[in-house]
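Missing here: one protein chain of the complex. Every other protein chain is in place.
We call the chains A and B, going by the order they appear; numbering starts again at 1 in every chain.
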Amino acid sequence: MSGMAPDPQEFASHLERLALKAVMLAEDDVPALGAFLNDLDALSDKLASAPEAAALVRQLSEAGNRLVLGEIQAPSRAVEFLGLGITLLQQWIQQGNWSQSGEEFQNYCRLSEELGLGIPAAVEAFSDPERGAAQFLDDPELLANFLTESREHLEGIETRLVYLEQNPGELSAINAIFRPFHTIKGVAGFLNLQQVQELSHEVESLLEEVRGGRLEVTSELVDAVLAGVDLLRRLLEEVEAALADTRELQSFDLAPLKERLQALRHTSAAPPRLGEILVDQGVLTPEEVNESLKDQDRREPHQPLGEILVGEGKAPAQSVAQALVQQMALARRGGEAAAPATIKVDLAKVDLLVDLMGELVIIQSQVRQNPAMAAAADQKLVRDLGQMARITSDLQRIAMSLRMVPIGATFRKMVRLVRDLSHKTGKLVSLHLEGEDTEIDRNMVETIYDPLVHLIRNAVDHGLEPPEERQAQGKAAKGELWLRAYQKGGSIVIEIEDDGRGLNREAILKRARERSLVAAGESLSPAQIDNLIFEPGFSTAKELTEVSGRGVGMDVVKQTIEHLRGKIETSSQPGKGTCFTLRLPLTLAIIDGLVIRVNDEHYILPAAGVRETVKLEARDCFTVTGRGELIRVRDQLFPLVRLHHLFGAGNGGGSPAESLALLVEHEGENRALLVDEILGKQEVVIKSLGPLFQSASGLAGATILGDGRVGLILELGGIFHLQHSQMLPGNTNLQEKQL
Amino acid sequence: MAQAARQLDQENTALHDKEGKYLTFTLADEDYGLEILKVREIIGMMGITAIPQTPPYIKGVINLRGRVIPVIDLRLKFGLPSLEYGERTCIIVVDVLSRLGPVQVGVVVDSVSEVLNVGGGDITPPPAFGVQIDTGYILGIAKAKGGIKILLDIDRVLAAEELAGLEKSSG
Partner (left out) sequence: MNSKVIDFSMKVLVVDDFATMRKIIRNVLKQIGFENIAEAEDGAAALQILKTEQVGLVVTDWNMPNMSGLDLLRNIRANSQFAEVPVLMVTAEGLKENVLEAVKAGVSNYVVKPFTAEVLQEKIETIFKKLASSG
């Protein structure tokens, strides 16, 4: 009643048009209703300064909307209501008021109450699925089409999800994931596939929140949607099976997943309210907060809750202030997490940066260790150098982190793999992912993918037993498979563990003997037997089943891991399960190395493999025919490796006595490495020898030494292997040399 | 007859494609040329780190401003007698297309002469015999400044199968 429309003349004619439309309105005339609602919208835009009239227009819009949506039981009453509303508005524009006691207003209020306006009617979650559905069920071709098409639509979802996880803001990506669920839901309704409809509805609703920007893309969300895809596929499989056997559809337990999806939907992005924080902190009880909130509603003008609480002495000003700070921090954090500012950088640049950072770290440590520096007793110089060292090491850490990515994306690809494998093999598997946030060098991620796939194939194919066999042994029909990642010391550890039958040591030993990997009569510890599976040529083509048969043996897995300077081990308990443990270095770029001299060449030996340094004495050196040279250290014998021979680095045929040896260990094998001098220990940046020397055995790469020359980095596994092959009969040349 | 003429024509066209600038160098008293587009840089002899278990013509690797690149002795590669490296010995760094992608390789030569403009008309196909090296490595023979230069196809010299062989012997 207070305030007027900007231009009464124009407003009146607008209303007149509306009134005309209202008279012609019919409840089932959608285009007319649409035009009416459009006009109403235009009207409300002009009513910003007239709250009463605006409220009335809002009510009319609401009624119109619900009429369109078919939510009103008595549509003719709603049409009447709309007409009355327009009449009231006309009164208002003519008289500046509408008569509170007039018949129109009374009728209007009665209808408003009758139509239940203001209380939005709950959307019916599902329209009656019975109606109209059955007529399509007897069309198997249509159903078959639906199954194929739905699967196609679900196909790309995993990759899109992974992409979305990395680009959370991309609306088109969300839409591309949203659409299949939406479409499947729609069609499933026709086909009376209630569970399919119900589940896709649930996933769709969750994604709708993401689409609306109310929910963030998190890995839990991605997991839940993936679980939705999985379950949906299972439902579709069931439909297919039921169709083939012409039987009733079995129903699945959707409740757990639905709960999970709903829980996610309710993780609101809004920061907690001030009252909630204060209740959490025990400053106030919920009742006190509610009371003050009611009080706040009554106050004119509006007063912030904090002020009311302090004013009434309910909470100390300090607590309120702290709660406000916390609220702000939470709100900010939410915002930051929603859209982290990122730029895209060429990976080659990052690689170069990491490389150069490594060089910088090394050169600065060389500068600091330079004797001239030690001699210059300048306190400031020493301090500055210390500061520089700290900054460089910070820089290096950051540079490294640029290349680190969570392993989760790789893990999640295994979800699909396991599902498919379980389908193919008829084994039931529940896969548990742990430590998905563990970060790993991006360059490593790609390399470990194939080994992981292989190990998981093996676990499902060979490790886990079929359900009947498991039950016969008193195990749950469903096998457990864990995929874990965590950081331990300077390594990333990845474990693949199953609760299956464990490695069959008898069979392994038998096979190893057949292939002369183990000499007859040689006795091995259980752990040694288990590790035989990594020997080259252990697995045979005959053995490979459809599932794990890709012509890749465990030896290739092992080589790949070793190429990353990692280790792989297995431990197994018969009947209880097998665990494969991969230990990978945190980064590919830098290692701790021991610089050694062999004749004129300098080599770097990864410090991790070096146990100790020993000075040899004549009485501890032996030559055993067929087994080469041995040295004795504290009553233990170690085969002696002469790099001089292996690498042809000049002559080195002298007696090992009086010279230095390094006791080195690689995968439980010990050797003594004869060296001329140990020049020191330092961090070195590993550089590739380039594509030409990819397979140079015994070398892990190269580095630039302090004098600018290239130093070769040794790889113990390869060196042991080289020596082993040179020991074989037939290599007479070397044997002669050695004897 | 006409066919033979056409074939000759084609050969001429092919040879014309080879005209351009060549970096010339000497190797055991013979003059050679390398397409200048293949040449990255020329550096003096520097410390080479030998790689064990490789054929003799693979001298090892050098540090080229922080990058590790392999070095090949062209004399040894062509089966010529080796020569002690001296002041005039150079390493020509070339871009080679290997089976595994583009690689930089250092090539040790006796000495580097000059950059020469070679016209298409000056190039003749490699003779079937008469030179010390495998004709498969030769793009053509150029007549220039009263002498002849053997134009090398450096990609072929360091060709894939050779490099593969190197991998094999090293592994």
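The working rule: contacts are C-beta pairs under 8 Å (C-beta built on N, C-alpha and C of every residue); 3 or more make two chains touch, one makes a residue touch a chain.
Everything numeric in this text was worked out from a predicted model, so none of it was measured.
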Which displayed chains the unshown chain touches: A
Of A:205, A:364, A:599 or A:697, the one touching the omitted chain in the full complex: A:205
Contact partner of the left-out chain, one of A:44, A:65 or A:218: A:65
Sole contact to the chain not displayed, among A:13, A:145, A:262 or A:623: A:145
Chain A, residues in touch with the chain not shown (by the definition above): 26, 28-35, 37-38, 41, 65, 68-69, 123-127, 129, 131-133, 135-136, 139, 142, 145-146, 149-150, 153, 175-176, 179, 182-183, 185-187, 189-190, 201, 204-205
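In this section, only the chains that are shown with their structure count from here on.
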Approximate Å spacing (C-alpha centroids) for the pair chain A, chain B: 50
Complex contact set, residues of chain B against chain A: 47, 49-54, 60-63, 66-70, 98, 100-101, 103, 105, 163, 166-167, 170-171
Of chain A, residues touching chain B in the complex: 355-356, 359, 601, 646-649, 687-699, 702, 704, 707-712, 722
